[in-house]
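Note that one protein chain is taken out, while the other chains of the complex remain in position.
This part shows subunit A:
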Amino acid sequence: MKRFIGFIKKEFYHIFRDRRSLFILFGMPIAQIMLFGFAITNEINNVDIAVLDHSKDATTKEIINKISTSKYFSINQFIDREADIETIFKKGKVKAVLNFEEGFSKNLIKNNKATIQIITDATDPNTANTISNYVNAILQQYQKGLNKHITIAYQIVPETRMVYNPELKSVYMFVPGVMTIILMLVSAMMTSISITREKELGTMEILLVSPIKPIQVIIGKVFPYIFLSIINAIVIVVLSIFIFKMPVQGSLFLLAFESVLFIITALALGILISTISATQQTAMMISLMGLMLPVILLSGFIFPISSMPLPLQVISNIIPAKWFIIIIKGIMLKGVGLQYLWKETLILVGMTIFFIGLSVKKYKIRLE
């Protein structure tokens, strides 16, 4: 036991001696969460729209005005010919063109009907679709104003209640996600090189001939990093509560417990990477190239998992980040306790045991 404590002490010294790394380790997550919390949104604002108005009458002017005063759109360009649509799309700035038919106002009075084409640059399908929906909604509002005198019979009106995030803030979606990728990547990267470094620098052999057991070496290596990651997690949670006004509806204690659990899962994964790679470079590449994109794309951080093709939904289950995101959102936004999150918690526990077990096994093989 004494020997083990001595080993842990050594590891602590090792980390805290390297001030530059520590500065990077603590500074980066803070900078990232501030940047992303404020900057990233999948809402649509100020999208550039151009207008091709064949009619140029009072009604079209009114509609253009309605659209350009909404916060979603800004109308800066007016074009005169159909051929110009292609040209401005190719430049890339303008995302949609509203094409008013000739005699718009006249048609509306005479036939009770007039047409607008909404031509969108659908290389970005999400933006294209949203633009089209929003323009439609604005026009419907406008239409309602025109049809004030008509009451429509038989109406079922959905009364929608948005729960857990009534203002539809996208920061509620992104803060848990950013928190997860930071904890996941930083933790995994830290431990992934801890053992490979010893191998590469040749100090591993010294460890191997020492009387410390393999499991003790691994625990000793992980231990200091648990501390570092916990401090990181605390900083992130404090920032998200005080700066981004994230609620913590559930128990702060549970949040702390789950964060520690997730940190240990990520560290264990790092250790596993460490035991299977020969050089630091390989270890780094596996943890960076192998984890970054899957964690961003398959965890439900940005893209809804339920919309993915079935095989990918299945694969997403092996991404620890997916379960942690469910847990954080549950605790912070829904305010649920362990009785709702025991399944996710158990999965993380299981993954951790699996990673550690496999690392110990791999590590032993090297001993022989």
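By our rule, a residue touches a chain if its C-beta (ideal position, glycine included) is under 8 Å from a C-beta of that chain, and two chains touch if they have at least 3 such contacts; residues count from 1.
FYI, contacts and distances are computed from a predicted model.
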### Query
Can you pick, from "ABC transporter permease", "Fe-S-containing hydro-lyase", "FMN-dependent oxidoreductase (Nitrilotriacetate monooxygenase family)" or "Iron-regulated protein A", the UniProt name of the chain not shown?
"ABC transporter permease"
#### Entry: Of A:M1, A:L168 or A:I206, the residue in touch with the unshown chain
A:L168
## Note on the structure
subunit A residues touching the chain left out here are 18, 20-21, 24-25, 28, 31-32, 35-36, 38-48, 63, 85, 89-92, 108, 112-129, 132-133, 135-136, 139, 142-143, 146-147, 149-150, 152-170, 172-173, 181, 185-186, 189-190, 193, 197, 200, 277-282, 284-286, 288-290, 292-294, 296-298, 302-304, 306-309, 312, 315-316, 326, 329-330, 333-334, 336, 340
